[in-house]
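Questions regarding the structure given below will be posed in turn.
Partial view: only certain chains, each at its native spot in the assembly.
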Amino acid sequence: MANSKYEYVKSFERCQPDILLPNTWIAIRIDGRGFHKLTAKYAFEKPNDRRALDLMNAAAVAVMKELPDLVLAYGISDEYSFIFHKDCMLFERRAAKLITTVATTFTSYYVHLWPTYFPTCPLTPPMPSFDGRAVMYPSVQNLRDYMSWRQVDCHINNLYNTTFWALIQHGGMDGTTAERELAGTLSKDKNEILFSRFGINYNDEPAIYKKGSVLFRDYELEPPSRSDASPAFAVEGGGDGGLSAPVSKTAKEKERKRRSKATIAVEHVDLIRDEFWVKRPWILSGRAGKLRE
Amino acid sequence: MANSKYEYVKSFERCQPDILLPNTWIAIRIDGRGFHKLTAKYAFEKPNDRRALDLMNAAAVAVMKELPDLVLAYGISDEYSFIFHKDCMLFERRAAKLITTVATTFTSYYVHLWPTYFPTCPLTPPMPSFDGRAVMYPSVQNLRDYMSWRQVDCHINNLYNTTFWALIQHGGMDGTTAERELAGTLSKDKNEILFSRFGINYNDEPAIYKKGSVLFRDYELEPPSRSDASPAFAVEGGGDGGLSAPVSKTAKEKERKRRSKATIAVEHVDLIRDEFWVKRPWILSGRAGKLRE
């Protein structure tokens, strides 16, 4: 064939180590690139712009729908984490392919849905883009700690931002003064500032700002069960990368369909305690639950 | 700090080997995901849809403009390769960041510019997405062989497709018959079929279909020069990952600006022979040329 002379260059592609370790949870995290400028350009509301968050969530819901292998997603600000189950074999677990598929699908919907959420300010170049990375977590505990880390980050950032912008918007400070005011303060100090100076009870703030957004397939909830036996704690959910009861191809296809049909729930709930995981055992088991009627 | 308990999960991020080897050329290649369906859905013309190629090129031009570190890009069909110079240190050469930035920026513009090229058929979900990968090439020869490989591929595919669709559109065959007709044929056989049966001289086909699209910064052309000393052949262009004459920060900034200002040329020319590279020494040297007036 005419092109054989050059094809040796393909051998260079094998050198990017790319297969993610089997039997590990895969977190793909994407981040808005230079969103500081973007929020200024489109005059996002401070400290939180509800339309911007709704747009992020809508794009993430679309990603979940297009990739039924995803079991969970979590978004805060301009960042989103998408979780593939540890048994997932999509794209043979090739990292570059998983990252770019998630990131470009998200971007595609973000641009497409923009007019729905910002009907009066059309997107113009420079266009939004996102960078992404893949991280592997071997155990359920590691995965839950990752989610907890992000949610704690959400809380810390939002409490800070809420107080910072209250000082500016209601307290008449400039940014530098507000920053100085908050330097070294603890959570309780910020709560106190909000309440005593501005009559804001942080607990009453919308959950979407305080907790971020949790996306999962919406099967029938199960009653919280005997915690010890639950996959949220000890037993690794689902297969174990090889020796679990073999699943037939048709069974797999059925599963896949059931997952595709499930609607994607968007909730603003605690991910740190056990309750979330115990009630929705299908997330860690990777098995589709019972579809809601 | 409250979140320290969970932050250990960050250490898992170090395990994705991600830094691309210094002093190697970086090719980021993106491919349309499931574009077979997309071309059907939007009724792309066969064998080539000029609007679709123009859209790909427009998105690629935007990527070149947003990332001045790119020295070259080459597109065929639903695939695009973007080349970072071997001296490029963008994002510290982290592979995931380079891949996702290129792929999502491209996607963002692809969606944004769609209505310009397909004004009568708006994009609807499922939205287009792209996967991507990074490959390193240590020498100019390897890089040029990579480009040649892609351009030979373009030629082979386009000759095949042109003949295949001629058999269907002008010869009245169905796909299966056309495929059987072409099985085992050589290039000259396909040229012969085109000419003798349909009066098509393949050489007269538009260069964009036969050669693909080459994008580069458009400085003043230099006269083809004494080939031996040229970076297209032997001497590695530009620095050598460390010991080349040190470039001051302000000089670098100036360079960067000059690159940003250059218009992006879109040409459909031969990349395999030396001429292209000899005439445009700035591509391999990585140094901005003289801006056209």
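Worth pointing out:
We call the chains A and B, going by the order they appear; numbering starts again at 1 in every chain.
Here, a contact is a pair of C-beta atoms (placed from the backbone, for glycine too) under 8 Å apart; a residue touches a chain by one contact, two chains touch by 3 or more.
Everything numeric here is computed off the predicted structure, so don't read it as measured data.
The complex is a homo-oligomer: every protein chain shares one sequence, and counting across the whole structure file gives 4 copies, of which 2 are shown.
Heads up, the rule we're going with is that only the chains that are shown with their structure count from here on.
Annotation: 31 Å between the Cα-based centres of subunit A and subunit B. Here subunit B touches subunit A in the complex through residues 1-3, 6-10, 12-13, 15-18, 30, 33, 62, 66, 95-97, 99-101, 103-112, 123, 125-137, 142, 145-146, 148-149, 152-153, 155-156, 187, going by the rule given at the top.
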